[in-house]
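For this view, one protein chain was removed and the others were kept in their places.
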Amino acid sequence: MYFMEELIKQLKQDIIEALSLEDVVANDFDANTPLFVEGLGLDSIDALELILLMERKYGVKIEDPKERRNVLRNVRAMAECITNHRNINK
Amino acid sequence: MRPRVFVTGVGIISAIGNGTGETLASFQNLKTGIGKLSLFDSVHAEIPVAEVKNNNSDLARLADVHDGKAAYTRNTLLALVASKQAVIASGWIDTHEKHTGTVFATTVGGMDFNEQYYRSLLENDRYKDLIGVLDSADCTEKIAACFGIRHHVTTISTACSSSANAIMLGARLIRTNRLQRVLVGGTDSLTKFTLNGFYALEILSPTGCRPFDRNRNGLTIGEGAAALVLESEEVADPKRIICEVSGYANVNEAYHATASTIDGFGAILAMNKALESACLQPSDISYINAHGTGTEINDLSEGNAIEKVFGNSVPPVSSTKAFTGHTLGAAGAIEAVFSSLALRNQILLPGLNFTVPMPELSFRPRQKVEPHPIHHVMSNSFGFGGSNTTLIFTKV
Partner (left out) sequence: MDLAEAIPRLSLQKYKMKATITASSVISPQHTNSAHGFPQEINEIISDHLSCLEPDYGTIINPIQLRRMPRILKMGLASAQLCINRAGGISPDAIIVGTGLGCLDNLEKFLLEVLDNHEHITSVLPFIYSTHNAVAAQIAMLLKNYNYNITYCHRGFSFESALQDALMQIEEKQAKHVMVGGIDECTHDFMLIHSYLGYWKQPLSNLQLLNERSPGTIAGEGSAFFMLSAETGNGGPGVSIEGLHTFFTPSSATYIDTTKEIDLFLGNIGLDKRDIDSVMFGLNGNLASDASYYTLQKNFFSDSTNFLYYKHLCGEYYTASAFAMWLASVILTGRHIPDVVKLNNRPDKHLSNILIYNHIHNTEHSLIFLNYGRI
């Protein structure tokens, strides 16, 4: 769990940086906040940036659109996907 | 009095040939210009592209460029090749016999040189002689210098609608009596920059584009250039007239930086405004040369828009991008030349790679060259940044 929480913290930071959210994100943006549509209200360009982030920094390539929507729904889902990928590739 | 605007000469170089003869033969033989990347090394070498089959030395020879001192990017060479063809075809001998201007368009400018020399330029001045040719104005100024054009010299850059906008401006310069003749066109060479940009956007086809097909999987980047000589009816030699620029419209969808709306709001607006400017009804259009890039979004958006505008009487439609690829800033001009060929030869132009219809649309794109009465052709160019331009060309 500790590793998961550390990963979530790092991911949040990565997302804020990649999407220039520094000035617009309130402190209550947490692991379960929806990223798209509601919550942060990110758009399709942000989605592309997050896909690149997952691939380039965390080595996880997600090509199926349904899977993407699922993984990118919040930070926790992204962290779980990364952790699963690491476990599979050990 | 607003004079009519005629096309009196065209020039073209693309993946399907140099000049209108080779281009038409490619259409007749259903021979695509899409193939393997050979211009430069890339980690994306497996992605099909549509290259002009001439290297830069060839292009310099075709463009009749002998100036040893100046530097010529591939982009500019393509523009010069097309421009010279158009000028010769129009019977243009002396620039000063008519008030003449030039409006050209490009998205990449001298990016081919940028890619080769930019890193070095950041470190030392070894390639400083190339600095002046890296931007978007170089192709236009080399054209203007070549033909001695002094007034109304400008360059447009609005992504995929760039050269359609250049044609529109050229026509308006004539209709407002500022010019009697304008050399208009567009050019874009294949670059690593655009290949990687579109790859990152995940809209490149891994197989070659399939416009309006249910299983379409993205666009194929192409390169090329086309030029048209537009003349006022007051000075045009009737023997040289190919067709008329009878309508045009430029609107902005104001929706998204790279995507269109599903219902094609911007496309509907552009097509309707163009029809209005030409004083035509949808039923007057004989053939639509669609933007038809082969992306999931564009073809759905444009297809929906066509059905909304044309209702039950959608004319024959095709996208020629399965032949030439998407030539970005040159697309508007290249497809304007195709439209003029359709009018001159009274033929419908084909698409390629269409097997399964889109369930959302009732029309099917044409797949071969067919003789057909053609009176008015509509040509669509819809670009990034919501830039939607539609042109209408008419038989004279």
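Letters A and B mark the chains in the order given here, with residues in each chain numbered from 1 onward.
Quick note on the criterion: a residue touches a chain if its C-beta (ideal position, glycine included) is under 8 Å from a C-beta of that chain, and two chains touch if they have at least 3 such contacts.
Owing to the predicted nature of the structure, the values given are computational and were not obtained by experimental measurement.
Within the complete assembly, B:165 is the residue of B:90, B:165 or B:339 that touches the hidden chain.
Among the residues B:25, B:88, B:200 or B:356, only B:200 touches the chain that is left out of the figure. When the missing chain is restored to the complex, the residue among B:36, B:61 or B:128 that touches it is B:128. Considering the whole complex, the residue from B:153, B:280 or B:330 that touches the absent chain is B:153.
Hidden from this view is one chain, which touches chain B at 42-44, 96, 99, 107, 111, 114-115, 118-119, 121-122, 125, 128, 131, 135-137, 140-141, 144-145, 148-159, 165, 169, 172-173, 175-178, 192-193, 196-197, 199-201, 250-258, 266, 269, 383-387. For chain A, the residues in touch with the chain missing from this view are 18-21, 23-24, 41, 45-46, 48-49, 52-53, 56.
In the analysis below, only the chains that are shown with their structure count from here on.
The touching residues of chain B, counted against chain A in their complex, run 200-202, 256-259.
For chain A in complex with chain B, the residues that touch the partner chain are 43-45, 48, 51-52.
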